[in-house]
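This structure is in structure tokens; I'll ask about it shortly.
Note that this complex is displayed minus one protein chain, with the remaining chains in position.
Here is chain A:
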């Protein structure tokens, strides 16, 4: 295992010093490249009130390649599949080394506010989102209450 690049140390420090509202990322105590992430559902979205757990991993060649991010908490969203995988351009072909953990998590938070059923990952969810948005939003609210709200 090679030593941790300066960039990862700096990013981690800055995440701790200047946290982003609604986003919490803490490195695993045994692996500084693995982060336990919590994103709160944005206001005025069907995910409002939810607390979503994610995992984020910085690959060996980070920042030359994008972090790997996945939802652990179940979520009803057209761009997030059953396994929690996220369809987001900045995690794939639009990745640039000028992006950071912070900006990626902000993009994911924005994706919760603006689902994009025309570029689906969860096909059944996207289909319903297109033909009956009201029902889809109702489902998303239900799932949020069921899986993302702590009792």
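Here is the rule we use: contacts are C-beta pairs under 8 Å (C-beta built on N, C-alpha and C of every residue); 3 or more make two chains touch, one makes a residue touch a chain; residues count from 1.
Here, contacts and distances are computed from a predicted model.
S.K.: Between "RING finger protein 11", "FAD-binding domain-containing protein", "Ragulator complex protein LAMTOR1" or "Trafficking protein particle complex subunit 1", which matches the UniProt record of the unshown chain?
M.R.: The record for the missing subunit names the protein "RING finger protein 11".
S.K.: Consider the whole complex, including the chain that is not shown, and state which of A:83, A:98, A:114 or A:134 touches that chain.
M.R.: Here the residue in touch with the unshown chain is A:98.
S.K.: Considering the whole complex rather than only what is displayed, give the residues of chain A touching the chain that is not shown.
M.R.: Counting only chain A, the missing chain is touched by 2, 5-7, 10-11, 61, 63-64, 94, 96-98.
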